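All protein chains of the complex are present and in place, except for one that has been dropped.
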Amino acid sequence: MDFSSLFHEFGELTITGLAQGSIIALFALGYTLVYGVLRLINFAHSEVFTIGAFTAVITWGTLGLNQDSPTPGPAGLIGYLALGLVVATMASGITAVIIELVAYRPLRRRNAPPLAFLITAIGASIALSELVGVLTNRNNRGVPRLMKQASLVHIGDANITNLQILIIVVALVMMVGLDFFINHTRLGRGVRAVAQNADSAALMGVNKNRVISLVFLLGGLMAGVAAVMYVMKIGNIRYDSGFYLGVEAFTAAVLGGIGNLRGALLGGIALGVIENYGAGLFGTQWHSVVAFVLLVLVLMFRPTGLLGESLGRARA
Amino acid sequence: MTTTAGTPQSPAAGTPESKQPRGGVRGWLGNQPKSVRWLLIALAVLGGYLLPYLADVPVLGPQLITQGIDWPSALFNMAYYVLLALGLNVVVGFAGLLDLGYVGFFAVGAYSVALLSSPDSVLGTKWVWIATIPVAIACAMLSGLILGWPTLRLRGDYLAIVTLGFAEIIRITADSSQTLRGDRGFAAIPHPPGKSPDGTPIFGVRDATPYFWLGLTIIIVVVLALRNLDRSRVGRSWLAIREDEEAAEIMGVRTVKYKLWAFAIGACIGGFGGVLFTGEQGFINSATFQLQFSILVLAGVVMGGSGNMAGAILGGALISYIPDRLRGVELFNRDAYQYRFLLFGVIIILIMIFRPQGIVPSRRRELELKDRAKEVAPQ
Partner (left out) sequence: MSEPHIESTEWENEAARHRVDQPFPTGPAPAAAVAPVRPVEGALLEVDNVTLRFGGVVALDQVSFSLGQGEIFGLIGPNGAGKTTCFNAMTGVYRPTLGEIRFAGQRVTGHKKHEITRMGIARTFQNIRLFPEMTALENVMVGADAHHKTSVLGALFQVPRHRREEAQGREGSLRLLDFVEVRHRAGDLARNLSYGEQRRLEIARALATRPTLLCLDEPAAGFNPAEKTRLLELIRRIRDTGVTILLIEHDMRLVMGVTDRIVVLEFGKKIAEGTPAEVRDDPKVIAAYLGVPADAA
C-alpha cells in the first residue's frame, strides 16, 4: 500500500475522482431508475452505455474525425460534442427501450418470478456485449481528441482541466434536468407513482407499460451522455468497457440508496473519489476490486445506502 | 391393494383435479418398473463410455462428431462443462441462489492444483496431480463459504451481482498477482497417473479419451451423491428455501446452514472441474477464467432445465458440444466458435421467454416458472 502516493496526489486524485464520479453518477441513474420501478438490476444497461459510446465514436469517424485527427477549434468542439451527444443518447435510449420490449416485457406479461428477470438480464447483457465485440473484433477503438486538455484552475498543487470541468458541469445539468422532470412534470409523477405502487398507479389511469418504457429511455439517455463524457476522458472504447463501469455504477446506486436519484449522484461521486484513493493506495489495476468490495460492505452493513432507499428494501 | 404410480384416482367430488399431466418421456419412464429403469440407466451409462467411438456408428456418427477439433477432446470438454453445470445446478437449481460468478470456484480449484504441482509455482512443492485433489477441493469449498457467508442475507438480485464481483476479484487477483503469474500462467502441470501395459502413460498429451472417461466417472459419482442429497432432508430444505424461505425457517429449517452448504457443494464440484481441467490441459493462466464462462454455464443450466440433474447434464453437454461442433464453420469471416457467447446469450433470453422451465423440465420448476398470475392464494 502506497500511502505517500495517496498523500501527495490527494488533490489530484480528488479532482479526478469527482470527474469520474460524475460519469459514474450519470450511468448509475439508469440502474437506479429501473431498479426503483421494476426491482430489477438491468445488467444490460452496461451495453446501452457501450453502444452509445461506439455510436458517437463511429459517427465522428464517418465525419473524418478519428483518433489521429487534430483537435478541432471551439466551434468544431461544440459541433462535434453536440452531435456526439445527440447520436449517443439516441442510440442508447433506443437500445434501452428495445431491450425492455424484447427481453423484459414478455416476462412481465407472464408474471415471471424475479429470478427469471435476472437471468434474462444477464443473457441480454452477454448477447449485446458479444455482438459489439464480434462487430469490433474485440479491438480497442481510439477516440478523437475533441479538446486540448488545459489546466484551467489551480487548487493547491492540483490542476482542474477544462475537460473535467466540462464533465462535472454536464453531469450536473443532466441531473438537475432529470430531477426536475421526475419531480415537476406529469410524466415524472407517473414514474414515481409506478415506482411506489404499480397497481394503484394503473388504477389511477397511468399507463404502466408507457411509464416503464419511459424509465428505460431516460436511463438510456443518461447513459448516452455518460458514454460521450467517458470516451472523451478515457480516449478509447472497447466492447466490454461498459461492464466494469456498470458494476461501479450499480455500486454507486446502492451506495447512495437504490431508487433514490439524488442518492445516485452522491453515490457516484463518492465512489469515484474512493476508487481513486484506492488506486492511489493499491495501484490502478485494483480499482474495480475496490468497487466490488465496497458494494459488499455497503450491502452487508447499510443496505439502504447513504440517503436511504426511496422504494423497496435491500434485505430479504 | 395399492398401486404404484400411474393409475389415476378419480377425484373426489368438489376437489380439484389432482393429477399432473404426465407428459411424454418422463411420464412413460416414470411408469416403468424399477428394474426396467435401472436397465435403461445402465445402458445409457455404457453408451456414455462408448461415445469416443461414435464415429464408427454408421450414417449418423460422422455427422455428429466434431470436425474442427478432435472428437475425444470435444468429449472431454463436454465432460467438464457437464460437471460445472451440475455444480451450478446445486446453487441455482436446487437452492435458488443466482450465482453469476461460478467460474470463480473453477479457478480456485485450478489454481490450487497449479500452485501445488507446477514447476513454475512459487511454492515449489511439485506434487503429483492426484495429491492436489483434496487440497484443491478443500480450497474451493472454503472459497464457497467465503462467498456465501456475507451474501446469504441478501436479496436475489444483490446476491447475483456480488457473486459476479467475487469471480471478477479472483480473476483480477490472478491477473495482477505475482504469485498467480497473471497471463504467464502455470505450465507443465502434471497429468493424472497411470501407465498402460506398454509403458506409455495412460493420460498422455495426445489422446483425450482417458480424460473423458475419467470425467465421466466423476460425473457419475457426483450424480449419485447429489441424488442422495436430493432425496433427503437436505434436498427438502433447499426446495423449501426456494419456495418460501421465511416459512421454511419458521418450520425449523436452518436456512443459513443449508444455503451455505449449497454454495460449498457447488463450489466443491466446480473446484473438481478445475482439477480435472488442469490435469488435462497442463497449463492455465488468468485468461482461462473469463466472466463469460460463468454466464455460459448458467446458460447451460437454464437451457437444460434448472432444478434437475438430467437437465443440467443435457445443458452442460450442449453448451460445449454446439460451439465445438461449429468449429471450422465459417460465419461472416470468422470461425463460428467465436459466436458462442453471443449465441448462448440470445438463447438465454429466448428460453426465459418461451420455455423457462428448460428442455428437460423438472416437474417443480415447470409449474414454478409458468404463469404465476394464476397462482393466486386460494380465495
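Order as written gives the chain letters A and B; numbering starts at 1 within each chain.
Here is the rule we use: a contact is a pair of C-beta atoms (placed from the backbone, for glycine too) under 8 Å apart; a residue touches a chain by one contact, two chains touch by 3 or more.
These numbers were taken from a predicted model, which means no experiment stands behind them.
Considering all chains of the complex, which shown ones does the missing chain contact?
Across the whole assembly, the hidden chain touches B.
Among B:V57, B:A138, B:L152 or B:L239, which residue is in contact with the omitted chain in the full complex?
B:L239
Can you say which of B:L229, B:I322 or B:I359 touches the chain missing from this structure?
Counting the whole complex, the residue in contact with the absent chain is B:L229.
Just checking the interface: what residues of chain B touch the absent partner chain?
Counting only chain B, the missing chain is touched by 1-7, 9, 12, 14-20, 22, 26-27, 29-31, 34, 225, 227-237, 239-240, 243-244, 246-255, 258, 261, 308-310, 362-364, 367-368, 375, 377-379.
Operating definition for what follows: only the chains that are shown with their structure count from here on.
Between chain A and chain B, tell me the centre distance in angstrom, where each centre is the average of that chain's C-alpha atoms.
About 34 Å separates the centre of chain A from that of chain B.
Spell out the residues on chain B that touch chain A in their complex, using ranges where they run on.
Chain B reaches chain A through residues 96, 98, 100, 150-151, 153-158, 160-162, 164-166, 168-169, 172-173, 175-176, 245, 291-292, 295, 298-299, 302, 332, 334, 338-339, 341-342, 344-349, 352-353, 356, 368-373.
Within their complex, state which residues of chain A touch chain B.
Contact set of chain A toward chain B: 35, 39-41, 102-103, 106-107, 110-116, 118-120, 122-128, 130-131, 133-134, 243, 247, 250, 254, 283, 285-286, 288-289, 291-293, 295-296, 299-300, 303, 314-316.
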